[in-house]
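Of the protein chains in this complex, all but one are displayed in their positions.
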Amino acid sequence: MTVAEAGTFIEVVVDDQIANDAEIAKKLEEVCPVDIFDVNESDGSVAIVRQNLDECVLCNLCVEAAPPGGVVVKKLYDGTELRR
Amino acid sequence: MRFFEYEARKIVELAGIPVTKYGFCTTPEQARQAAEEIGGPVVIKSQVLTGGRMKAGGVKFADTPDEAAEHAEAILKLEINGHMPRGVLVDPKAEVKQEYYAGVVWDGTAKRPLMLFSDMGGIDIEEVARTHPDHVGRGHVSNLFPIPDFEAKQTIAATGVTGSQLNRATPVLARLARLFRENDMTLAEINPLAELTDGSFVALDAHMEMEEEAVGRQKKLLRTELQIAEDDTREPYEHSAFEEHVAAIDAADHRGVIQGKDHGFTGNLGLVIGAGGGSLTLTDAVRSQGGKPANYSEIGGNPSVAKACGLAKEVLEKDGVEKIAVMMSIVSNTRVDIVARGVIKACLELEKDPGETIAIFRIPGAWEDEGFRILERYGVEYCDRSVSLWEAAGRAVAKVQGTPEGAAA
Partner (left out) sequence: MSILLSKETTFIVQGITGREAVNLTRECLDYGSKVVGGVTPGRKGREVHGVPVFDTVAQAVEHHGGPIDGSVVTVPPAFTKDAVFEAILNGIKLIVIVTERIPRGDVAQMVELADRNGARIIGPNCLGLIVPEVCKMGGIGGPAKDAAKAYQPGPVGVMSRSGGMTTEISSSLTQAGLGVSTAVSIGGDAIIGSTYAELMPLFEADEQTEAIVIYTEPGGRMEAELVDWRTENDAKLPIIAFMAGKFMDDEEMQGMSFGHAGTIVEGAEDSATQKIARLEAAGIPVVERIDEIPAAVKDKLGVAA
């Protein structure tokens, strides 16, 4: 299942291939400086904290922490994306 | 942070400076008891953080404990310059032979504390310095080394004071200088320092102010000795709801700093501005061009979207605000795109059109290209560093007034 949430300015999409990966979930939660990612206690999958999305500083650390295409950060104001 | 007279007395007493046997009272009955204990004529003094007590009737003499209670009752209800007293100080009416002045202040040019002493006490020291300069002794003390008595002695001797007066006044001034340093004061004054008829020296009145930045490290004096509550900040004026809300938003999140003031501002143009120097410059620029600011503010550091949004919302919600101007001097570490998100979000959450509501956005600097993209998407008029602070302020004023640009006051 794809995990995706949108704020006013930023949308984050986590691919279904890695959304359930507990190790990646933990890494994402650690690297994000504005706490966009959380780990679901029940099954260790990735959760996105919607209210923090608009704080995204475009640091790219989440994109780099996941495999290519695993995490995509979308800028809703101009349609561009951060992905690898 | 300012202190009441009764607190300042306690501070000098703790430093080993002789004071009279006084009583701090909050009821007429306590004043009666204090007068009884003192056993003699007393003076009842209103405890307020403003001057002009004498003129306003806040200082009265009493010959008996009953009279003391009577005066205390009246003074406890007397408002002076908008201040209600915390209580009254009951002091023995002193048999004064001569009044002196002893004080310590910061000399910002020398970057050291400066001791001041005069044998013409009881009056304004600045006036004495002007009219009788040879009656004012000055001496700097080191910031690093312990303060030896002789430095105080030299300062006093420069006024011509000698004999036993010199020897009695010396430890008073030296201890005042030491307490100034140890307690992070910005002002420590004893005026008058009275020589009584029996030759002793006592501090008849004391005035102290502590540096705000140091309050956190003076817990022993403030909380234990003086029992001043943490929320008792003694601001010169009461904060408005706007100011308190902005302070709360600032405290909730450590990313960046915001501040808002609106005391004395009653306009229709909200200012979401920064940083320190930029805010002053922009406020001047808005006013000089006929604009009417609804508030003053300062954005500093690198605030979160939530903080920038919070400030903008508070400003937009003020009575009479029609538009906001978002302007800063060139920023090095404040992210333009983050502030842009914050102010736009504030408009959206209040169901206002960002393009209509934000009169101008002028923040050149870090991540400005990204910021411009966001502003364009929402139709907000923005400008880059080629437009000066003055011009940007002028455009904002013109927009909110609906007049042609460049109309100076």
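Quick notes on this structure:
All chains are identified by letter, namely A and B, in their written order; residue positions are counted from 1 within each chain.
We take it that a contact is a pair of C-beta atoms (placed from the backbone, for glycine too) under 8 Å apart; a residue touches a chain by one contact, two chains touch by 3 or more.
None of these values were measured; they are calculated from a predicted model.
By the touch rule given at the top, the unshown chain touches B in the complete complex. From the options B:E213, B:D231 or B:E351, the residue with contact to the unseen chain in the full assembly is B:E213.
Shown as candidates are B:H135, B:H245 or B:K261; the residue that touches the absent chain is B:K261. Within the set B:L187, B:A247 or B:L348, the residue that contacts the chain not displayed is B:L187. The omitted chain makes contact with chain B at the following residues, 105-109, 111-113, 126, 142-144, 181, 184, 186-187, 211, 213-214, 217, 236-237, 261, 263-265, 274-281, 283-285, 287-288, 296, 298, 328-333, 364-366, 385-386, 388-391.
Keep this in mind: only the chains that are shown with their structure count from here on.
Computed centre separation for the pair chain A/chain B is 46 angstrom, with centres defined by C-alpha atoms. Within the complex, the chain A residues that touch chain B are 8-9, 34, 54-55, 57-58, 75, 77-78. Residues of chain B that touch chain A in their complex: 304-306, 335, 338, 341, 344-345, 348, 370, 373-374, 377-378.
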